[in-house]
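All protein chains but one are shown at their positions in the complex.
This part shows subunit A:
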Amino acid sequence: MAGLELLSDQGYRVDGRRAGELRKIQARMGVFAQADGSAYIEQGNTKALAVVYGPHEIRGSRARALPDRALVNCQYSSATFSTGERKRRPHGDRKSCEMGLQLRQTFEAAVLTQLHPRSQIDIYVQVLQADGGTYAACVNAATLAVLDAGIPMRDFVCACSAGFVDGTALADLSHVEEAAGGPQLALALLPSSGQIALLEMDARLHEDHLEQVLEAAAHAARDVHTLLDRVVRQHVQEASILLGD
């Protein structure tokens, strides 16, 4: 990696964070009134919206209905102006399709789908501004939206990315760190049980280092959980005040 020093000798990253530090996370539940559940999250400069519709009857072909559980339908799209270079289409390209499948896999592991047989749950995520860690931001936003919709889940799903630079694992990569091309790991964790809902790694990484990177991502994901839990509690509190309980 010529030119850019991702981790200084003093242990600081390009944006001034420590190796295991997350970017600032701000979130809000119940952004839209018409959807069953919605949430918005900002992780540093990455901004994502998630909307949940359902559980409702299967839309379109009935043949897709599953007799024993609900169908989780995910669509990932990223606004044409979200990236540095303008994108031509918001969804339907290969990366968006892959992201949609990953989200589906993540939430099939977390949502108690067997409670709603022959029905469908739609999870739509929209990235408004992309600055690294879009998968993680989408999962975190979608978790809040699913909770807002009141759909039973095993646990929160908290996601975080991690990378590996100069023998150190970095948590929550920004766009600059992702673009540098080192190994990258995306992890979705069910924090209370410690189960992994999705794990994906690209680029080459020595087996001996994997545990360290995985631990960094899992630790960060647990931190995310603390924050999301706080957001949910605050939202419920506000809602109950409005109801006058």
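In this text, a contact is a pair of C-beta atoms (placed from the backbone, for glycine too) under 8 Å apart; a residue touches a chain by one contact, two chains touch by 3 or more; residues count from 1.
Here is the rule we use: contacts and distances are computed from a predicted model.
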Q: Choose one: "Large ribosomal subunit protein bL17m", "Elongin-C", "Cysteine-rich DPF motif domain-containing protein 1" or "Exosome component 7". The correct choice is the protein name in UniProt for the chain not shown.
A: "Exosome component 7"
Q | Of A:Q105, A:Q129 or A:Q212, the one touching the omitted chain in the full complex | A | A:Q129
(Q) Can you tell me which of A:Y53, A:Y135 or A:F164 touches the chain that was removed from the display? (A) A:Y53
Q.
Under the stated touch rule, tell me which residues of subunit A contact the chain that is not displayed.
A. 26, 28, 31-35, 38, 40, 42, 45, 47, 49, 51, 53, 59, 73, 75, 77, 79-84, 86, 90-92, 122, 124, 126, 128-129, 131
